[in-house]
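A single protein chain has been omitted; all remaining protein chains appear in their positions.
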Amino acid sequence: MQHGKYRFIVGFLAVPLGLYALFVIWPFVQSIYYSFTDWTGLSPEFSMVGFDNYSRMLDDDIFWKSLWHSVLFALLVPLVTLGLALFFSFMINVGGRKRKGGPVITGVRGSGLYKIVYFFPQVLSIAIVALLFQFAYNPDSGAINSLLRGVGLDSLQPLWLGDPDIALWCVMAVLVWSTVGFFVVLFSAGMASIPAELYEAALLDGASRFTTFFKVTLPLLWDTVQSGWVYMGILALGAESFAVVQIMTTGPGGPDYSTTVMVLYVYQKAFRDGQAAYATTIGVALLVVTLAFAALVMKLGRRERLEY
Amino acid sequence: MGSTSAENDGKGVGRRDLIKRSAALGLISVPTMSFLSACASGGGDDQEKAEAGEKTAENPLAVNESAGMEFVLFDGGFGKEYAEDAVELYEKAFPKAKVKFSATQKIQSTLQPRFNGGNPPDLVDNSGAEQMDMGVLVGKKQLADLTPLLDAPSYDDPNKKVRDTLRPGIVEMGQFDGDPVWILYYAYTVYGNWYSQKALDSLDAEYPQTWDEMLAVCEKAKKKGMAGWTYAGKYPYYIPFSMSPMIAKVGGAEVLKAIDNLEPNAWKHPAVKTVFEAWYELYKKGYILKGTPGLDHIQSQTAWAKGDALFLPNGSWVENESAKVIPADFGLTVSAPPGIDDNDKMPFGTIWASGGEPFIVPVKAANGAGGMEQLRIMLSEASSKNFTSKVKSLSAYNGGTDGIELTPGLKAGVAALELAGDNVVNPRMQDWYVQLQKEKIGVSCLGEMMAGRLTPAETIKKIQGYADEAAKDSSIKHYKHQ
Partner (left out) sequence: MKTTETPAPVPAESGTPVHKAEASPGGLEKGKKEGTTLNVFSHGVLVIWAIMVSLPLVWAVMTSFKDDASIFRSPWSLPDKLNFDNWSRAWSQAHMSDYFLNTVLVVGGSLIGTLVLGSMAAYVLARFDFPGNRFIYYLFIGGMSFPIMLALVPLFYVVDNMGLLNTIHGLILVYIAYSLPFTVFFLTAFFRTLPSSVAEAAFVDGASHTRTFFQVMLPMAKPGLISVGIFNFLGQWNQYMLPTVLNTDPDKHVLTQGLVQLAVSQGYKGDWSGLFAGLVMAMLPVLAAYIVFQRQVVQGLTAGALK
């Protein structure tokens, strides 16, 4: 077994690792280095300033607001998304009426159609989704308020993105809307491969369908749920929250900093204010938050693997 | 799989393996070495500059006739056609030169690496949401002084310098710290209250000159089911387009200068308080279009164009931007904001007008003279007329409106400028302190006040706090009115 092992290992790792080190690690190492400088991003000159950027960050109210919102994004968006997705896929796969002579557990009629329709938002890039919802949230002639007026709720005309109390929730809802479908398809696939005997056994034991969800479905899907959580949380901390906040919100990041997130703040400092060094400092903080998030999920999620 | 690694693998390494292995290593290390020596900011290798050409009457800037010229335009509300037309003229003048023209909305993400690397293009229209911070560019000595261009003979009249063909204020706006002129603003924007003359007529009203009259007009409009005002609620930094000149009218232009200079307690001036309270009155009396705080600029302009609201604080680009939704018989008009009453320090007509579309020539450009020559061409009467007729905006060229048919908005803008005479104010906050003006004052204070979530007194306190913070912040470069 050992023959040529190291040669093999090196041979297999060299190219991926090389590519990764070159295009990912090295630029990031440089970025971290810049967080100790006063680099503006607009000229090659800079000098070292030690921990100035870091102490400035700790005193920066906007930074703390954006940190808090980012944490909310990483925790709530995956929670709601995966929760909904589990619920829907359970409905699709297990919610069907028992037909005479059919299997104990069936999907609802038209389950295939649901899986297609639910996946729709996933084929749109998040930027397009944000753009669509910006129209929908328009308080004056937007789709949602028009609809509310249409059903006689004239008194209920929220400002949506214009109201600091609900703007953040509006933005999160868009992320949930656009990603639930993907996980429905993923989880449905997982549920479909759970042997029906397991359900049957549970039902025979007198379990209701809902308890079978917690006794059978969830434990067997746990690994998928967990990687989904990490994947979704990282997206919600990074690229996706940037796109929705940047495109949809007041300012962007408002009203009154109620929706600003770390990744937006990085962008604004680097590409608007000419403070690239400070931007990288916030980026380093974002890195720490993301790593902590991933570690937390992996730790909480660790449990005995079920074999059957 | 038994990979316990107890056994040492070393003995299995033959010569062939060694060669293979070093080849694999080489694959990583070769590129690594080449970029280690030139990391991101490892500039210094500035591009070679084109040699100067021969200075003649036709070529006063001594452009090298065969040197390439690169021009990056911001592709925004004005489109790119006007610049393409000007590029054609440049190519005609220098047939041997290869001109590279490109237009983008992502100014900073495309150009930042090139500024860092010392090979920026020769002419940049540094505008839009991704505008590179001018203060930083100037502070870090990345821009060329445009004085040679301003002192060169103008394109149309060799006896007249370029600087003498420009509208008042254009040259001053390009200065940051002393004489050098770093920026040339090509467009000329009139800010103020935009409205439909037809709608105003239908209310049987005149344009109000005092705030009591303003409230009366709004009340009339309200009775007809029309809101008095709307604005870009999601970008409340449109509000100052009408509010700032009003502050100047009430308290004098010095108030705005003190604000720009971040002087202590500048916002505590009584004129600011009076104006804020006047505007807050619009909210309290229900004269603001419902839902306005949730509208972006396009949405608010559309609501206004379809007659949901009478007045809109905006700039002269609105005519082009909303051309598709403004009805033909709209009677688009702009007027200076009304004041409070007869005790105001400045006369009615005091308006905000200033340059837009900042063009810069990077100091490290290979062919900076070419970039300036391109600007000189754009500042000719013909190019300026072309710009005005294509994009419905005035240019920095003083004049250039004879013989072309002006659109209603342009006509109103020219009339408003005439009425203003010398009473043109030019607040600089939005160029000097972008974050302070847009995000802090605009979104977090003015936007909140007009949505009724802050009182005028609270707003002033909050703004003054932000302004003091900015004045103390050593990471921001500070500027003062000359």
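For clarity, chains are labelled A and B in written order, and residue numbers in each chain start from 1.
Here is the rule we use: contacts are C-beta pairs under 8 Å (C-beta built on N, C-alpha and C of every residue); 3 or more make two chains touch, one makes a residue touch a chain.
Note that the coordinates shown come from a computational prediction; the quantities given were computed from them, not determined experimentally.
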Field: Given A:36, A:63 or A:133, the one touching the chain that is not displayed
entry: A:133
- request: Among A:166, A:189, A:218 or A:296, choose the residue that contacts the chain missing from this document, as touch is defined above.
  value: A:189
Options A:67, A:170 or A:276, residue touching the unrepresented chain: A:276
In chain A, positions touching the absent partner: 1, 4-6, 8-9, 11-13, 15-17, 19-20, 22-28, 30-31, 41, 84, 87-88, 91-93, 95-99, 101-109, 111-112, 114-128, 131-133, 135-136, 141-143, 146-147, 150, 177, 180-182, 185-190, 192-197, 200, 203-209, 220-221, 223-224, 227, 230-231, 234, 237-239, 242-243, 263, 266-267, 270, 276, 279-280, 283, 286-287, 290-291, 293-294, 306-308
Message: On chain B, where is the contact patch with the chain that was removed from view?
response: 1-5, 31, 34-35, 38-40, 42, 75-77, 79, 102, 104-106, 109-110, 112-113, 116-117, 298-299, 302-303, 306, 320-325
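Following the convention adopted for this analysis, only the chains that are shown with their structure count from here on.
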Query: When the centre of a chain is set as the mean of its C-alpha atoms, what distance in Å lies between chain A and chain B?
result: 35
Message: Considering only the defined contacts, which chain A positions touch chain B in the complex?
response: 1-7, 10-11, 14-15, 17-18, 21-22, 26-27, 30, 34, 38-46, 56, 134, 137-141, 145, 157, 159-164, 249-251, 253-257, 268, 271-275, 278
Task: Would you pull the chain B residues touching chain A in the complex into a rising list?
output: 1-3, 5, 7, 9, 12-13, 17, 20-21, 24-25, 27-28, 31-32, 35, 39-44, 108-109, 112, 115-118, 130-133, 135-137, 139-142, 233-236, 289-296, 299, 302-303, 308, 434-435, 438-439, 442-444, 447-448, 451, 453, 475
